[in-house]
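The complex appears here without one of its protein chains, the remainder shown in place.
Our next item is chain A:
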Amino acid sequence: MSATASIRLDAVTVRYGAVTALDDVTVAIAPGAVTALVGMNGAGKSTLFGAITGRLRPHTGRVEVLGGTADAARRAGRVTVMPQTDGVDADFPLTVADVVAQGRYGRLGLTRRLKPADRAAVTDALARVQLSELAERPIGALSGGQRRRAFVARALAQEADVLLLDEPYAGVDVVSEQLIADVLAERAAAGATVLVSTHDLATLGDRAHRVVLLARRIVADGPPAEVLAPEVLARAFGLPPASGAQPDARPAADPGEGRS
(Lines give C-alpha, C1' and ligand atoms only; values in the text may rest on other atoms or scores of the structure.)
Protein backbone atom coordinates (compact mmCIF):
# COMPACT_ATOMS: atom_id res chain seq x y z
CA MET A 1 0.00 0.00 0.00
CA SER A 2 1.33 3.32 -1.08
CA ALA A 3 2.04 6.00 1.49
CA THR A 4 0.48 8.56 -0.85
CA ALA A 5 -2.96 6.93 -1.02
CA SER A 6 -5.78 9.44 -1.39
CA ILE A 7 -8.48 7.10 -0.07
CA ARG A 8 -7.86 4.79 2.87
CA LEU A 9 -10.29 2.40 4.47
CA ASP A 10 -9.05 0.80 7.64
CA ALA A 11 -11.00 -2.24 8.91
CA VAL A 12 -14.30 -0.71 7.76
CA THR A 13 -17.52 -2.59 8.54
CA VAL A 14 -20.94 -1.28 7.46
CA ARG A 15 -24.22 -2.94 8.41
CA TYR A 16 -27.81 -2.35 7.41
CA GLY A 17 -29.75 -3.78 10.32
CA ALA A 18 -28.70 -7.43 10.53
CA VAL A 19 -27.11 -7.43 7.06
CA THR A 20 -23.38 -6.82 6.83
CA ALA A 21 -22.71 -4.93 3.60
CA LEU A 22 -18.99 -4.40 4.10
CA ASP A 23 -16.99 -6.69 6.36
CA ASP A 24 -13.64 -5.53 7.73
CA VAL A 25 -12.47 -3.87 4.51
CA THR A 26 -8.97 -2.44 4.47
CA VAL A 27 -7.84 -0.86 1.21
CA ALA A 28 -5.85 2.13 0.01
CA ILE A 29 -6.49 3.75 -3.36
CA ALA A 30 -3.73 5.74 -5.00
CA PRO A 31 -4.11 8.94 -7.02
CA GLY A 32 -2.98 9.10 -10.62
CA ALA A 33 -4.57 5.79 -11.55
CA VAL A 34 -7.85 4.22 -12.54
CA THR A 35 -8.93 1.61 -10.00
CA ALA A 36 -11.78 -0.73 -10.88
CA LEU A 37 -14.07 -2.07 -8.20
CA VAL A 38 -15.56 -5.34 -9.35
CA GLY A 39 -18.26 -7.38 -7.67
CA MET A 40 -21.69 -8.82 -8.14
CA ASN A 41 -24.87 -7.02 -7.11
CA GLY A 42 -24.97 -6.73 -3.36
CA ALA A 43 -21.20 -7.09 -3.08
CA GLY A 44 -21.02 -3.74 -1.33
CA LYS A 45 -19.78 -1.51 -4.17
CA SER A 46 -22.36 1.21 -3.58
CA THR A 47 -21.85 0.88 0.16
CA LEU A 48 -18.14 1.40 -0.31
CA PHE A 49 -18.85 4.54 -2.35
CA GLY A 50 -21.25 5.67 0.38
CA ALA A 51 -18.52 5.28 3.00
CA ILE A 52 -16.07 7.30 0.88
CA THR A 53 -18.55 10.17 0.41
CA GLY A 54 -19.56 10.12 4.08
CA ARG A 55 -23.14 9.23 3.18
CA LEU A 56 -22.82 6.07 5.27
CA ARG A 57 -21.11 5.87 8.65
CA PRO A 58 -19.06 2.74 9.21
CA HIS A 59 -19.97 0.83 12.37
CA THR A 60 -16.33 0.13 12.97
CA GLY A 61 -13.13 1.19 11.24
CA ARG A 62 -11.92 4.44 9.77
CA VAL A 63 -12.27 6.17 6.38
CA GLU A 64 -9.76 8.78 5.32
CA VAL A 65 -10.12 10.79 2.10
CA LEU A 66 -7.40 13.15 0.89
CA GLY A 67 -5.79 13.13 4.31
CA GLY A 68 -8.91 14.10 6.27
CA THR A 69 -12.35 12.78 7.05
CA ALA A 70 -14.75 11.78 4.30
CA ASP A 71 -17.08 14.64 5.29
CA ALA A 72 -14.31 17.24 5.13
CA ALA A 73 -13.26 16.16 1.63
CA ARG A 74 -16.87 16.13 0.46
CA ARG A 75 -17.67 19.55 1.89
CA ALA A 76 -14.59 20.97 0.23
CA GLY A 77 -16.02 19.77 -3.10
CA ARG A 78 -13.04 17.54 -3.75
CA VAL A 79 -15.06 14.36 -4.29
CA THR A 80 -17.51 13.76 -7.10
CA VAL A 81 -19.89 10.84 -7.49
CA MET A 82 -21.44 9.80 -10.76
CA PRO A 83 -24.61 7.86 -10.03
CA GLN A 84 -26.08 5.03 -12.02
CA THR A 85 -28.46 7.06 -14.16
CA ASP A 86 -31.46 5.09 -12.87
CA GLY A 87 -31.27 7.25 -9.75
CA VAL A 88 -32.40 10.48 -11.41
CA ASP A 89 -35.51 11.58 -13.30
CA ALA A 90 -34.40 11.62 -16.94
CA ASP A 91 -37.36 13.79 -17.92
CA PHE A 92 -36.48 16.61 -15.52
CA PRO A 93 -36.86 20.08 -17.10
CA LEU A 94 -33.18 21.01 -17.17
CA THR A 95 -30.89 21.50 -20.14
CA VAL A 96 -27.66 19.57 -20.56
CA ALA A 97 -25.72 22.75 -19.75
CA ASP A 98 -27.81 23.25 -16.57
CA VAL A 99 -26.89 19.76 -15.38
CA VAL A 100 -23.19 20.23 -16.10
CA ALA A 101 -23.29 23.60 -14.30
CA GLN A 102 -24.39 21.78 -11.14
CA GLY A 103 -20.83 20.51 -10.90
CA ARG A 104 -19.78 24.07 -10.08
CA TYR A 105 -22.33 24.72 -7.30
CA GLY A 106 -19.98 23.77 -4.48
CA ARG A 107 -17.73 26.70 -5.29
CA LEU A 108 -20.46 29.28 -5.91
CA GLY A 109 -22.13 31.80 -3.63
CA LEU A 110 -25.52 31.76 -1.92
CA THR A 111 -27.68 31.77 -5.06
CA ARG A 112 -25.24 29.62 -7.12
CA ARG A 113 -24.98 32.23 -9.83
CA LEU A 114 -22.39 31.21 -12.44
CA LYS A 115 -19.39 33.48 -13.01
CA PRO A 116 -17.51 33.68 -16.32
CA ALA A 117 -14.89 31.18 -15.11
CA ASP A 118 -17.67 28.71 -14.26
CA ARG A 119 -19.29 29.14 -17.67
CA ALA A 120 -15.92 28.47 -19.26
CA ALA A 121 -15.49 25.31 -17.19
CA VAL A 122 -18.96 24.13 -18.25
CA THR A 123 -18.19 24.84 -21.92
CA ASP A 124 -14.87 22.97 -21.70
CA ALA A 125 -16.44 19.97 -19.97
CA LEU A 126 -19.18 19.76 -22.60
CA ALA A 127 -16.61 19.95 -25.40
CA ARG A 128 -14.52 17.21 -23.79
CA VAL A 129 -17.43 14.75 -23.90
CA GLN A 130 -18.53 15.99 -27.35
CA LEU A 131 -21.88 17.37 -26.24
CA SER A 132 -21.31 21.04 -27.13
CA GLU A 133 -23.99 21.01 -29.80
CA LEU A 134 -26.55 19.48 -27.47
CA ALA A 135 -25.87 21.90 -24.58
CA GLU A 136 -29.28 23.60 -24.79
CA ARG A 137 -31.30 20.40 -25.25
CA PRO A 138 -33.39 19.08 -22.38
CA ILE A 139 -31.49 16.35 -20.52
CA GLY A 140 -34.40 14.01 -21.25
CA ALA A 141 -33.88 14.38 -25.01
CA LEU A 142 -30.47 12.67 -24.89
CA SER A 143 -29.79 8.99 -25.51
CA GLY A 144 -28.60 6.86 -22.59
CA GLY A 145 -24.96 7.14 -23.62
CA GLN A 146 -25.14 10.89 -24.19
CA ARG A 147 -26.81 11.37 -20.82
CA ARG A 148 -24.02 9.41 -19.16
CA ARG A 149 -21.51 11.68 -20.90
CA ALA A 150 -23.40 14.69 -19.55
CA PHE A 151 -22.90 13.35 -16.02
CA VAL A 152 -19.22 12.76 -16.74
CA ALA A 153 -19.04 16.39 -17.93
CA ARG A 154 -20.63 17.49 -14.65
CA ALA A 155 -17.93 15.58 -12.76
CA LEU A 156 -15.25 17.23 -14.94
CA ALA A 157 -16.72 20.68 -14.35
CA GLN A 158 -16.42 20.10 -10.62
CA GLU A 159 -12.64 19.65 -11.02
CA ALA A 160 -12.64 17.20 -8.11
CA ASP A 161 -9.58 15.27 -6.97
CA VAL A 162 -11.53 12.07 -6.37
CA LEU A 163 -13.94 10.68 -8.98
CA LEU A 164 -16.27 7.85 -8.00
CA LEU A 165 -18.25 6.35 -10.88
CA ASP A 166 -20.97 3.78 -10.38
CA GLU A 167 -21.27 1.53 -13.45
CA PRO A 168 -20.36 4.27 -15.95
CA TYR A 169 -20.42 1.83 -18.87
CA ALA A 170 -23.68 0.03 -18.15
CA GLY A 171 -26.13 0.36 -21.03
CA VAL A 172 -23.95 2.81 -22.94
CA ASP A 173 -23.22 2.82 -26.68
CA VAL A 174 -19.70 1.96 -27.85
CA VAL A 175 -18.76 5.53 -28.81
CA SER A 176 -19.82 6.95 -25.44
CA GLU A 177 -18.09 4.11 -23.64
CA GLN A 178 -14.75 4.77 -25.33
CA LEU A 179 -15.11 8.52 -24.81
CA ILE A 180 -15.81 8.09 -21.09
CA ALA A 181 -12.89 5.68 -20.71
CA ASP A 182 -10.55 8.18 -22.42
CA VAL A 183 -11.73 11.04 -20.23
CA LEU A 184 -11.20 8.99 -17.06
CA ALA A 185 -7.71 7.93 -18.18
CA GLU A 186 -6.92 11.59 -18.83
CA ARG A 187 -8.09 12.68 -15.37
CA ALA A 188 -6.05 9.90 -13.76
CA ALA A 189 -2.97 10.94 -15.76
CA ALA A 190 -3.53 14.47 -14.47
CA GLY A 191 -3.29 13.16 -10.89
CA ALA A 192 -6.90 12.48 -9.95
CA THR A 193 -8.04 9.40 -8.06
CA VAL A 194 -10.49 7.51 -10.26
CA LEU A 195 -12.53 4.66 -8.77
CA VAL A 196 -14.93 2.90 -11.13
CA SER A 197 -17.37 0.17 -10.20
CA THR A 198 -18.12 -2.20 -13.04
CA HIS A 199 -19.44 -5.59 -14.05
CA ASP A 200 -17.63 -5.57 -17.34
CA LEU A 201 -14.42 -7.58 -17.11
CA ALA A 202 -13.76 -7.83 -20.85
CA THR A 203 -12.30 -4.34 -21.29
CA LEU A 204 -10.86 -3.87 -17.81
CA GLY A 205 -7.35 -4.85 -18.86
CA ASP A 206 -7.03 -1.72 -21.00
CA ARG A 207 -8.91 0.64 -18.76
CA ALA A 208 -7.84 -0.01 -15.19
CA HIS A 209 -4.42 0.04 -13.59
CA ARG A 210 -5.66 -1.96 -10.67
CA VAL A 211 -8.64 -4.21 -9.97
CA VAL A 212 -10.20 -4.74 -6.56
CA LEU A 213 -12.61 -7.66 -6.28
CA LEU A 214 -15.25 -7.09 -3.65
CA ALA A 215 -17.67 -9.56 -2.10
CA ARG A 216 -18.49 -7.75 1.13
CA ARG A 217 -14.79 -8.05 1.87
CA ILE A 218 -11.81 -7.69 -0.45
CA VAL A 219 -11.28 -11.03 -2.17
CA ALA A 220 -8.55 -10.06 -4.63
CA ASP A 221 -6.54 -6.95 -5.37
CA GLY A 222 -3.86 -6.28 -7.95
CA PRO A 223 -3.09 -5.51 -11.61
CA PRO A 224 -5.83 -6.61 -14.03
CA ALA A 225 -3.74 -9.38 -15.57
CA GLU A 226 -3.33 -11.03 -12.16
CA VAL A 227 -6.75 -10.51 -10.68
CA LEU A 228 -8.68 -11.39 -13.81
CA ALA A 229 -6.96 -14.76 -14.19
CA PRO A 230 -9.61 -17.49 -14.23
CA GLU A 231 -8.22 -19.24 -11.12
CA VAL A 232 -8.34 -16.04 -9.11
CA LEU A 233 -11.86 -15.18 -10.24
CA ALA A 234 -13.01 -18.69 -9.51
CA ARG A 235 -11.53 -18.62 -6.03
CA ALA A 236 -12.84 -15.12 -5.39
CA PHE A 237 -16.40 -15.92 -6.34
CA GLY A 238 -16.37 -19.42 -4.90
CA LEU A 239 -16.72 -21.25 -8.20
CA PRO A 240 -14.96 -24.44 -9.17
CA PRO A 241 -12.06 -23.36 -11.44
CA ALA A 242 -13.36 -25.27 -14.46
CA SER A 243 -16.58 -23.30 -14.59
CA GLY A 244 -14.90 -19.98 -13.84
CA ALA A 245 -16.88 -17.87 -16.27
CA GLN A 246 -20.05 -19.95 -16.43
CA PRO A 247 -23.00 -17.97 -15.20
CA ASP A 248 -25.21 -21.01 -14.54
CA ALA A 249 -23.14 -22.19 -11.58
CA ARG A 250 -24.09 -19.09 -9.59
CA PRO A 251 -25.72 -16.53 -11.85
CA ALA A 252 -25.24 -13.44 -9.72
CA ALA A 253 -21.54 -14.11 -9.56
CA ASP A 254 -21.03 -13.94 -13.30
CA PRO A 255 -18.71 -10.98 -13.62
CA GLY A 256 -19.52 -10.50 -17.29
CA GLU A 257 -23.24 -9.86 -16.90
CA GLY A 258 -24.95 -6.59 -16.22
CA ARG A 259 -24.46 -4.74 -19.45
CA SER A 260 -28.17 -4.44 -20.12
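Miscellaneous remarks
The working rule: a residue touches a chain if its C-beta (ideal position, glycine included) is under 8 Å from a C-beta of that chain, and two chains touch if they have at least 3 such contacts; residues count from 1.
Note that in this section contacts and distances are computed from a predicted model.
Not shown: a single chain whose UniProt protein name, out of "Anti-sigma factor antagonist", "Pyruvate dehydrogenase E1 component subunit alpha", "Manganese transport system permease protein" or "Acetyl-CoA acetyltransferase", is "Manganese transport system permease protein".
Summary of contacts with the chain left out: across A:T20, A:Q102 or A:Q130, the touching residue is A:Q102. Although one chain is not drawn, the whole complex shows that of A:S6, A:T35 or A:T80 it is A:T80 that touches it.
Here the missing chain is touched by one residue of A:G61, A:P138, A:G171 or A:G222, and it is A:P138.
One chain is missing from the display, and on chain A it is touched by residues 53, 55, 74-77, 79-81, 83, 87-89, 92-95, 98-99, 102-103, 105-106, 110-112, 138, 140, 154, 158.
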